[in-house]
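Sending over a structure as structure tokens; questions will come in a sec.
After this line comes chain A, so read on.
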Amino acid sequence: MNILTKHEHTPLELYYPEMAEITAVNQFTELEKWFEIKLPDGKELGHQPGQFALFSIFGIGEAAISICSAPTKKGAFDICVRKVGMLTEKMHQLEVGQKIGVRGPFGTGFPVNDFKGKDILIIGGGIGIVPLRSLINHVIAYREDFGRIIILYGAKNPDELLFPDELENWDNDPSIEYHVTVDQGTPEWQGNTGVITTLIPGLDLDLDNTIAAIVGPPIMYKFVLMALKSKRLPEDNIYMSLERRMKCGVGKCGHCQINDSYVCLDGPVYQFSDIKNLPEAI
Partner candidate 1 sequence: MSKNLDINVHHLTRVEGHGNIVINMKEGRLEKAELQIVEAPRYFEALLKGRSFHEAAIITSRICGICALGHQIASLKATEDALGLEVSEQTILLRKLLVNGATLQSNVLHVYFLVAPDLLNAPSVFPLIPTHKNVILRALRMKRLANDIGDIVSGRAVHPITPVPGGFTHIPTAGELKELRRRLIEEGLPDVVETVKTIKSLAGRIPDFVRETEYISLQDKNEYALYDGEIFSSDTGATAVRNYRDITSEFVVAHSTSKHARHARSSYMVGALARWNNNHNQLTEISLNAAEEMGLKPDCYNPYLNNVAQVVECAHCVEDSIAIIDRLLELGLKNEKPNQTPTKYGVGIGSTEVPRGILFHEYEYDRKGNIVFANCIIPTGQNLANIDDDMKKLVPEIIDKPKKDITKQLEMLVRAYDPCISCSVHLLNVKFINDSED
Partner candidate 2 sequence: MNKHNLLLQNIPDFVAHLQTYGEVHAPCQKGENSFSFEQVTDPSRVVLDYARTLQSIRKYFLPPTERLLNFSLTDNTFTKVAIENNHRIFLGVHSYDMKAVLKLDFNFSHRTPEINYLKRRENCTFIGVSYEPDDYHFSRSVGITVENTEGFDLFLDRHENGYTVQVLTERGTEITKDFTALGEALEIPEISRQFKNKIKFNYNRLPEVMEQSWNSPVWEEVAQRCVGCGTCNLVCPTCYCFNMVDNVDLKLTDGSRDRHWDGCLLSSFAAVAGGENFREKLASRQRHRIYRKFKYITDKTGDPWCVGCGRCTAYCTAGISIVEIVNRLSDEFEQTHLRKSSAPVGQKIQGVSL
């Protein structure tokens, strides 16, 4: 039997990117920059909230970055990039009209269909808000499909809050319960100060009917999970997104492997019950 034809899926040229165009940029903070990106020929990326793609600049390399727009946005998609290494530094230098290589989307998204009819509790720490923004925009777009929408957002300081215009919209939207906190305030800061877990005890949740979606730095997960545990939120109702270095995006290169799970295939979005037995997860 021919090895090329005996598979369920057709073997693919997995490593060739699409050359997509940058159509808008917005510098949120010194470290974070937002890009709107358009695939050639008006093609849709076709992603689910929570999925990621691999972005590359020739001569520099490739890295996995979450898509931060909802699939409801048509004709283009958004990413928000934190400057942490060489590639992201070079991405920050890109301007409107320039092209960037895109492969994807990859990985699991939030199972939004299963979330229908539920209360959605979204907890984002730092740049964790970036992948969550695609979920937030999705649930806002289909507002009537969901129960309460509660957003908890924590940042180190007010200057590091991302998507400032949207934060204001969420705050002003009576159908969204939006709570923000910063670790360290400034004289002008009127809101909460303290770590994000301080926002959790005050929540009154319909435990069986609430889905929690959490994204943040590794240290945050531990404490948020403990806080939700003390609320007695069922662990099957908790979803989180993990970050690992990825080279291939398709479950081959091995870099993102957590025990027997590939973050690029089985994640980045996991149901907590799926990873609680993976000691290397967080």
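Methods note: contacts are C-beta pairs under 8 Å (C-beta built on N, C-alpha and C of every residue); 3 or more make two chains touch, one makes a residue touch a chain; residues count from 1.
Keep in mind how these were chosen: all candidates are chains of the complex that A comes from, given by their letters.
Treat the numbers as computed from the prediction; the structure is a model and nothing was measured.
*Asks:* Pick out the one candidate among 1 or 2 that is in contact with chain A within this complex.
*Replies:* It is 2 that touches chain A.
*Asks:* Please give the residue numbers of chain A that touch candidate 2 in the complex, ascending.
*Replies:* Going through chain A, the ones touching candidate 2 are 2-4, 6-7, 9-17, 19, 56, 58-63, 84-85, 88, 98-99, 101, 217-218, 222, 225-226, 229, 235, 243-245, 247-248, 250-255, 257-260, 265, 272, 275-282.
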